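Before I ask anything, let me first share the structure, which is written out below as structure tokens.
Omission of a single protein chain aside, the complex is shown with its protein chains in their original locations.
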Amino acid sequence: MIIVLEGDATDSEIGAVLKEAGRFGTAPAVSRAGSATVVRLPVSGKGDAGDRLRAMPQVRGVVDGDLPYVLASRDFKREDTLVRVRDVVLGGREVVLMAGPCAVESRDQLFSVAKQVKAAGARILRGGAFKPRTSPYAFQGLGEEGLKLLAEVSRELDLPVVTEVMAPEQVDLVARYADMLQIGSRSVQNFPLLKAVGRTRKPVLLKRGMASEIDEFIAAAEYILAEGNDQVVLCERGIRTFDSRTRFTFDVVAIPLLKRLTHLPVVADPSHATGMAALVPQAALAATAAGADGLLIESHPDPREALSDGRQAVTPEELARLAPQIRAVAAAVGRA
Amino acid sequence: MIIVLEGDATDSEIGAVLKEAGRFGTAPAVSRAGSATVVRLPVSGKGDAGDRLRAMPQVRGVVDGDLPYVLASRDFKREDTLVRVRDVVLGGREVVLMAGPCAVESRDQLFSVAKQVKAAGARILRGGAFKPRTSPYAFQGLGEEGLKLLAEVSRELDLPVVTEVMAPEQVDLVARYADMLQIGSRSVQNFPLLKAVGRTRKPVLLKRGMASEIDEFIAAAEYILAEGNDQVVLCERGIRTFDSRTRFTFDVVAIPLLKRLTHLPVVADPSHATGMAALVPQAALAATAAGADGLLIESHPDPREALSDGRQAVTPEELARLAPQIRAVAAAVGRA
Amino acid sequence: MIIVLEGDATDSEIGAVLKEAGRFGTAPAVSRAGSATVVRLPVSGKGDAGDRLRAMPQVRGVVDGDLPYVLASRDFKREDTLVRVRDVVLGGREVVLMAGPCAVESRDQLFSVAKQVKAAGARILRGGAFKPRTSPYAFQGLGEEGLKLLAEVSRELDLPVVTEVMAPEQVDLVARYADMLQIGSRSVQNFPLLKAVGRTRKPVLLKRGMASEIDEFIAAAEYILAEGNDQVVLCERGIRTFDSRTRFTFDVVAIPLLKRLTHLPVVADPSHATGMAALVPQAALAATAAGADGLLIESHPDPREALSDGRQAVTPEELARLAPQIRAVAAAVGRA
Partner (left out) sequence: MIIVLEGDATDSEIGAVLKEAGRFGTAPAVSRAGSATVVRLPVSGKGDAGDRLRAMPQVRGVVDGDLPYVLASRDFKREDTLVRVRDVVLGGREVVLMAGPCAVESRDQLFSVAKQVKAAGARILRGGAFKPRTSPYAFQGLGEEGLKLLAEVSRELDLPVVTEVMAPEQVDLVARYADMLQIGSRSVQNFPLLKAVGRTRKPVLLKRGMASEIDEFIAAAEYILAEGNDQVVLCERGIRTFDSRTRFTFDVVAIPLLKRLTHLPVVADPSHATGMAALVPQAALAATAAGADGLLIESHPDPREALSDGRQAVTPEELARLAPQIRAVAAAVGRA
């Protein structure tokens, strides 16, 4: 059972709730979460007990296991959360284009792609320095060297950078170089990692797992919010289904659904979702029409030579052709 | 192995192919399919044997089990097929709105909805007279009475009608009243039914099965085309996945993928795909942005009172608000 | 709402229920289903209304949309239903082996396989005369000629035969030759076909659809039972999932689950479930250990030459080696 109290609850009001909660025989855990006080009890609050608590002064809500999240919920916070990555705002009117190579391969590659995607309209540069790869023998990324290149290019081009962090002990390192921390699909339920990025004050791009139920996905975000970091952007990137023509099945409806259930910005990654460059444009346009707050698109000057995931990367030229179409669809649905 | 010959192949050219094919020791089956002559052999054509056939005069192609379809393929026919439902054209520039109630319930209900969806911009009226229902105890549709109501309303409002046919022995009956025959998801591999609608010259709306692979779906269309009826429209309507927040997962990327692989028009059914009225608008807009040639939307004046699938029906008022948004997105991607 | 009355309800008791049901303003539909009288109303019976009906004399139960079946349910009938295919009983102590080729190809092939699978312990011969194939160009079965061969071999070897029926208009024909009618996976929700086999008094082997939820599958059986035919055997044959190493994912737990939820016999088809001959033995043993009442196994003397589904057929020799292992596992779980 989770009891959420209003931010202006007095100590004596909180004390009254704790006393009532104490009747369950286990010690309640109290924490602050954003503006609220959260009281957690490892017992069910169904029935009278929960109702009594719900009726107490300053209690905003009692959640009882039906949903695994509170702070991320639209019920908890009505207005949209804006996430700021340097001067770029996600969750506002703009459909933010984030683009770049799957993996940072070299200074030249990165600088050249970054310049081109910026020219095409990208507001945030993406690129992997630590790459989670199915096989231990596949290219694992350039590591800190890749981070340095990202930071350097970011500075030169005045383009904020998002890059993946794979382990709690990498968080400090990556946070030193990146403007936004990406949690990859395979890490969506890496709870120690979620807590670690929650303890930073960096914005986080959280990718849906390939088999995440919607509520599990939001609960993963809740791990970050519960640590006091509400700068979380959710990213739909395709789920695993029986269909084998595309690498994943792009769950475009997850976008409006997530926006109904939470107050967090929601973006889409049409590159991973389809795994085929030829389908990226239509998937990107579909995401925009469905209300995405941004798009994460892989771009590589020579996709066939990419060290990872080349099949799904569009060229910077293709991105430049796609960007105005995205803007046109965004305008058609009342976005910028 | 399937050998497809040009339509103007002479008897002696066909004879030469048959002679070569006869070397496999099984009798080749010959048929006409559209403009082509199709020679089928229940053996593999891999290797030299296939190559020899491929090189013969007037042989357009040899397909060998890798794909289960020929006539439906974009390789076979480059240009888009236009499907005509009375004066409405699917597969052209227009994004065609098809709307109506899930089931025909009464003359009043149908007439009232039809008038409203027409006013909202619908070009084709949908409505079920024969309803495939999970339970034998659920409302099974009004049957022929429903067909008569559809035909009557269609005439009065000058609105073509699409409605489902569930069994080969119903085809003649339904074809008498309807302008377009719908094959439902559960019938996508009802091969006797596909052959039966293939023998009519009515346009067919073929819905993807909830577990159809893309190639299986196209192969189902091939059953219709192989009977000489090329007036087939494919409909993406959601697939079954692990995710349980929506009734199905709307596979929006199937739309551009089907349009690459086939020359047939492709429409989307956001109502069944989501199962939630609140998500139908975004799914419809996403489908439009992804290149759908039309949308099939359930509309009911009082969704809570609908005899089937009420949760997913939008009201005619909601449809009227949605239609201009669809047109705006269509325009943004170069459609009408 | 479905109201099921005891079989010995008198006309006046039924009349009382109908009168009460009539208060909902829609005409109740009355039918006999096996020993019971079933009253159907296209309205909800939640709340007081349902409770009043439930409390009336001779009312056995009221079901309200939560489950789409009644007669097939274990709640409705506690004891196991025995299904008799000539002298073979499914649902009793014996784990019944059903084997044969995927498709009937010729008299010699069928006779030879049938003799061998009988020697290996098969009690029922399986073989397809009408074959549902993904592609219209694949071998579609020998049709009535195949049925005649099945009947002839059946007579000579005294081995009952199960074979697929694909359309309502084929039911009479197939029922003339076969001892048991098979409804294939693609037909699991072919409701006109289910009704047609329900009107015969032949035993039915109903295969789960590749995307059937458990309750949908049982509801498909309910269509047959509601027509008065309770001789239905359910068959788990693999479901469609993301995993691509095997053709389908064998849902072995569906076996005990179906046996809890229904009173019908449950068998497994390890050949289709795995699609790989090398995995058929372990899948067959797993099914037996999980409580299957029978096994349906494809066997072909030369799988590579089979006209359909060769990859998944075991040779009669392999079947002869497997049969005693099946009996050993059956004995270990208290079966014969």
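For reference, chains read A, B and C in written order, and residue numbers begin at 1 within each chain.
Simple rule for what comes next: a contact is a pair of C-beta atoms (placed from the backbone, for glycine too) under 8 Å apart; a residue touches a chain by one contact, two chains touch by 3 or more.
Bear in mind the structure is a predicted one, so any value in this text is a computation, not a measurement.
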>> So one chain is hidden, and I want to know which residue out of C:7, C:22 or C:256 touches that hidden chain in the complete assembly.
In response: C:256
>> Among C:149, C:225 or C:285, which one touches the chain that has been omitted from the display?
In response: C:285
> From the list C:78, C:245 or C:304, which touches the chain that is not on show?
Replying inline: C:245
> Mind pulling the chain A residues that touch the left-out chain?
Replying inline: 2, 38, 40, 42, 63, 68-70, 132-139, 166-170, 186-187, 189-193, 209-211, 215-216, 219, 222-223, 226, 240, 307
> At which residues does chain B meet the chain that is not included here?
Replying inline: 211, 240-242, 244
> When the complex is taken as a whole, what residues of chain C touch the one chain not shown?
Replying inline: 211, 213-215, 239-246, 249-257, 260, 273-274, 278-279, 282-283, 285-291, 325, 328-329, 331-333
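We take it that only the chains that are shown with their structure count from here on.
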> So, what's the distance in Å between the C-alpha centres of chain C and chain A?
Replying inline: 46
> Taking each chain's centre as its mean C-alpha position, how far apart are chain A and chain B in Å?
Replying inline: 37
>> Quick check: how many Å separate the C-alpha centres of chain B and chain C?
In response: 30
>> Residues touching two or more other chains, restricted to chain A: which are they?
In response: 211, 240-242, 244
